[in-house]
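Input: a single structure, listed below in structure tokens.
Complex shown without one protein chain; remaining protein chains in place.
This part shows subunit A:
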Amino acid sequence: MIPASFEYVRPSTVEEAAQILRNAAGDDVKLLAGGQSLLPLLRLRLAYPAALIDLGRIDELRGVRDEADHVFIAAMTTHDEVVKSAVVQEQCPLVALATAQVADPAVRHRGTFGGSMAHADPAGDLPAVALALDMEFTILSAEGTRTLPASEFFVDYLETALGPGEILLGAKVPKLGAGWGFHYEKFHRTAQAWAIVGVAAAVKRENGTISEGRVALTNMGSTPVRAFSVERRLPGVPVADGNGELREAASTAANDTEPPTDLHARPDYRRHLAVVLTERAVRKAAA
């Protein structure tokens, strides 16, 4: 289908974009990142904004920076650039692992890190990774720049804490240091489809034992969710788990979740998947 008509502006700096956004106060304006989620919505006429502000030519919104205790990933960095970034691969490999599983190569050439976060699709892969790694989002607002932890960024289905006049600049990804292992386990029906359920796992290993674990779930609610009950049970579990302790911990993965019903799965099946995939993800992260 053909999208409904809209005005189109393409600023070349963040300041210019922010100015346009402020002037448009009250109008139905959308920021256009890579367009790999927004354009399908426009084509299906599920969205029909009056104007699009295209962030695609703002150089300062692109790139990955290695900064002391964290890596900064600018919002308009494409998935393909994130996957190929040596800094991301070395300092925050979970981001590279999960991003490599987003959609397909052509979509990863256009789709962006910040676009995926701001779209906040609970079936998207990156929001769970943001939660698991305790990323901090950098946001440009009218008053200046503010930061927000991932735990407060994802508010509801396709909804974030971003205000109407705000622009996501990027995210700080803490460097976790030595001893950590990572995995993103995704279950989907066909190669490029969204996750029916996904699990992001980060596990710290000391002397053959898990000393700390972070687990976040994709598509187990209207936002990504941390599996705190699993995390509480992970410390002390042997890396080479032989006695089912890991399975025991993973069995609580679906606690306190309200998974959605859709064409692909009912909540009970998603709960089952969350348990199975959490065990796999943690096992691979710990290996």
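Following the convention adopted for this analysis, a contact is a pair of C-beta atoms (placed from the backbone, for glycine too) under 8 Å apart; a residue touches a chain by one contact, two chains touch by 3 or more; residues count from 1.
The rule is simple: contacts and distances are computed from a predicted model.
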(request) Would you kindly match the missing chain to its UniProt protein name, picking from "Carbon-monoxide dehydrogenase small subunit", "Ectoine/hydroxyectoine ABC transporter ATP-binding protein EhuA", "NADPH-dependent glutamate synthase" or "Probable septum site-determining protein MinC"? (result) "Carbon-monoxide dehydrogenase small subunit"
(request) Can you work out which residue in A:80, A:166 or A:279 touches the chain that's missing from view? (result) A:80
(message) Given that one chain is not shown, which residue among A:19, A:145 or A:192 touches it?
(response) A:192
(request) Tell me where the left-out chain touches subunit A, residue by residue. (result) 1-8, 10, 32, 35-36, 39-40, 42-44, 52, 54, 56, 80, 103-107, 109-110, 191-192
